[in-house]
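Please find one structure pasted underneath; my questions will follow.
Missing here is one protein chain; the remaining ones are kept as they sit in the complex.
Our next item is chain A:
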Amino acid sequence: MKADEKFTYETWPAAPEKQTLEGKNKFLGFWLFLGGETVLFATLFATYLALKDSVPNSEMALAKDLFEIPLVFIMTMLLLTSSLTSVYAMYHMKNFNFKKMQLWLGVTVLLGAAFLGFEVYEFNHYVHEFEHTFTSSAFGTAFYTLVGFHGGHVAFGLLWFITLMVRNRKRGLDLYTAPKFYVASLYWHFIDVVWVFIFTVVYLMGMVG
């Protein structure tokens, strides 16, 4: 099977992302990358846990003063739902329905962008209301590095989806484009995996004390 072969719903393979050697390699290489990402985030989590609430004087805000349930809850629901919408997109990819895949990727991008908007508001709030900045304390540095790195991943994921959607809008689905969409959606799910630990370890554990 050639990568640019034209398909119909009937001839589209069940696992189009792994039909070509390139697709198989992409799949394997991307999971290796995710293993590396796991280690990267582990180092940031470890640093955060070690330096949590390490502030130079008692007037500075601690985790329990900063975090509030409603904002974190909204952000969690947005990202969790965007994970489901990218599952829908891959469902339509496997059914060779390019338009519906694009539609659900679009919804995913909107939800991800809303998440980022809330994160920008949140950081801005901490900086201006609490003077909790990147350089104000070891706690601040560890917090913004961990959560900011995740936010950076969200921003990169959004750009990745948008680029794929725009670039392939006329080409549609074939064995060359299918692995690209599949791998981008894996990345998006991984971002949600990291967020599950961030909302638990940083925010919820921070509010407990």
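Operating definition for what follows: a contact is a pair of C-beta atoms (placed from the backbone, for glycine too) under 8 Å apart; a residue touches a chain by one contact, two chains touch by 3 or more; residues count from 1.
Assume contacts and distances are computed from a predicted model.
**Q** One chain of this complex is missing from the view, so tell me which of "Transporter", "Peroxidase-related enzyme", "Cytochrome c oxidase subunit 4" or "Penicillin-binding protein 2" is its UniProt name.
**A** Hidden chain identified via UniProt as "Cytochrome c oxidase subunit 4".
**Q** Please identify which residue in A:A114, A:V127 or A:V193 touches the non-displayed chain.
**A** Touching the chain that is not displayed is residue A:V193.
**Q** From the listed residues A:L80, A:V107, A:V127 or A:I162, report the one that touches the chain absent from this view.
**A** Once the missing chain is taken into account, the touching residue is A:L80.
**Q** Contacts of chain A with the missing chain: which residues?
**A** Touching the chain left out of view, chain A contributes residues 9-11, 13-15, 18, 27-28, 31-32, 34-39, 41-43, 45-47, 49-51, 69, 73, 76-77, 80, 83-84, 87, 91, 94-95, 186, 189-190, 192-193, 196-197, 199-201, 204-205, 207-209.
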